[in-house]
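Just dropping this structure here.
All protein chains but one are shown in place.
Residue numbering begins at 1 within each chain, and the chains themselves are lettered A and B in the order written.
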Amino acid sequence: MTGHEREETNTGVPHWKSPVAMSVALHLLIVVVAVAGWSWSDPDHEAPPRSISARLIAPEPAPSPVVDKVDQPDRDAERREEQKRQAEEKRKEEARKAEAEKARVEKERKAKEEERQRQEALARKQQEEKARAEEAARQKAEAEAKAQAQRKAEEEARRVEAERQKAEEERRRQEAEAERKRQEEEARKAAEQKRLDAERRLREQQLEALAEEARRAEAAAAQEKAQAAAARARETQMLSESEKYQALIRERLSQAWYPPSSATEDMTARLQITLLPTGELAGVKLVGSSGNTAFDNSALSAVRSLSRYPIPDERDTFERYFRQFTIEFNPRRLR
Amino acid sequence: MMFSAKTKAFALLLTVGLFAGCSSTGETVEDGTYGSDVAAIDQDGGSTVYGGDDQGGISSSSLTEEERMAAQQQAAQEALRDITTFYFDFDTAEIKQDARDVLVAHAQFLAANPGQTVRLEGHADERGTKEYNLALGERRANAVQRFLIVNGASRGQIETVSYGEEKPAVMGSTESAMAQNRRVELVFE
Partner (left out) sequence: MGFFRLLVATALLILASASANAELLIRITEGADSALPIAVVPFAENGQIPPGDKVSTIVQSDLNMSGEFRTLPPSKMLSLPSKREEVFFRDWKMLGQRYVLVGDLSRSADKVTARYELFDVNREERILGERAAAPATNMRSLAHHISDKVYEAITGVQGAFSTKLAYVTLDSFNGKPRYRLQVSDVDGKRARIRLESEEPILSPAWSPDGRQLAYVSFETGKPVIFLHELSSGKRTKIADFPGLNSAPAWSDDGRSLLMTLSKDGNAEIYRMDLQSRQVTKVTNHWAIDTEASWDHTGKGLFFTSDRSGGPQIYHMDRPGAEPRRITFGSRYNARPRPDNEGKYVYYVHQREGAFHIARTNLNTGEETVLTRTQSDESPSVSPNGRMLIYATKQGNDSVLTVISADGGAAYSLPASEGGVREPAWGPLVK
């Protein structure tokens, strides 16, 4: 890609348009202009004084609007025209001369001004040169003095450093001695501590063992408690579930029971019911007679009339409550 | 029954009106009673003979006035006595105010005619129980009996019987029918 770009550059721009060529041409052009300019502003051409120029400008007539009319068919008119043209020519020539004079004066004034500026720049340049030289001399002297001082300071520093190092070595030696002594002492102390620690640890281990035992006991108790609570919760849940089905069974049996005319409110028939997990009646046993056969029969008939008992889906609840239960028939309020 | 009671009431009004209308010509009317003898006398002479007797006319005139008053009263009483049914409110045996004059007339008639007997038949409307209504009919008859005795009749002249709700005067269960069935009827024998 890059290569391709380069190729394009080489082929896309003609040689004469290359920056180098352009630059050369531009410089040539500048040199030409400068040379011409220099000849125009030649100091030899004295510019007329400014006052003359002013005097000349005042009578200059306004240019005629009919200058361009050339063809005159009339001879007299042509003559008159010729005279007029000659006068005009003369006036124009004078005007041209005045103009040239004016331009010369101006040129001279400009040249003088440029010379003055050149002189001033030169003087300024020389002054600056001198200041620079003085500054350099001053700086050199300063640098030499500084170097001298530094040398002296360095020597002094080296001497002080040597002394300091010597003192330092002495201090280190003393410190090492103290350290050795301290370490010896520490070792002794550590040994003592280790012994104490061992004793303490033993004591602690014994205590920990006791604590652990206590904790385990407590955890076991808590677990037992939690299990009991869970059992109770389950119990409650099963009970509420069972109550729902008890109510359903009660409703179905109430609809199916026709208490006989001989029933009284103090009659109670007690039946033990055994159900299959399908809700079908597996067996019924009269466990408590009302003392009235018709009443007992009405209860038995009611219990047997349900083709399927409403029982909970959950097997635990079924087993717990509905596998076998008792139904008591006791009219609370007879019609 | 009701119809007959109304008929009787109408007859009563007619009779009273007749008496009132004829009071000015009372003598003529009086003939029938007082003048039976005279009439016999006048058998040939006609009414003029009877009319021409001045003295007899004067004396008989005052007599006729007394007689006329008595007869008038008697007729009014008789007319009152045409009313023989007395009505009661539900479950009561209280004799109504407007029945009193009539019952007084009956009592006076009975007092004046000791040989006359009367049977008081008590009735009730169909509401309530038959046996209680039987007793209620009797209570009504007894109330009328006491009233008659107080006003001059003697116990021996009066017999009471209750038919309860068994013999309604008017069939039906309307309020007006039942009002006409709560009654005591006087039956003279």
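Here is the rule we go by: contacts are C-beta pairs under 8 Å (C-beta built on N, C-alpha and C of every residue); 3 or more make two chains touch, one makes a residue touch a chain.
Quick caveat, the model's predicted, so the values are computed rather than measured.
A.B. asks: Touching the hidden chain in the complete assembly: which of A:K125, A:R182 or A:K225 does that?
C.D. replies: A:K225
A.B. asks: For the chain that's not shown, point to the residue among A:A103, A:A256 or A:L276 touching it.
C.D. replies: Once the missing chain is taken into account, the touching residue is A:A256.
A.B. asks: In the complete complex, which positions of chain A touch the hidden chain?
C.D. replies: Spelled out for chain A, the touching residues are 214, 217-218, 221, 224-225, 228, 231-232, 235, 242, 246, 249-250, 253-263, 292-295, 297-302, 304-305, 307, 320-322, 324-335.
A.B. asks: Counting contacts across the full complex, list the positions on chain B that touch the omitted chain.
C.D. replies: 91, 126-132, 134-136, 138-139, 142, 160-164, 166-167, 171-173
Quick note on the criterion: only the chains that are shown with their structure count from here on.
A.B. asks: From the mean C-alpha coordinate of chain A to that of chain B, what's the distance rounded to whole Å?
C.D. replies: Distance between chain centres: 130 Å.
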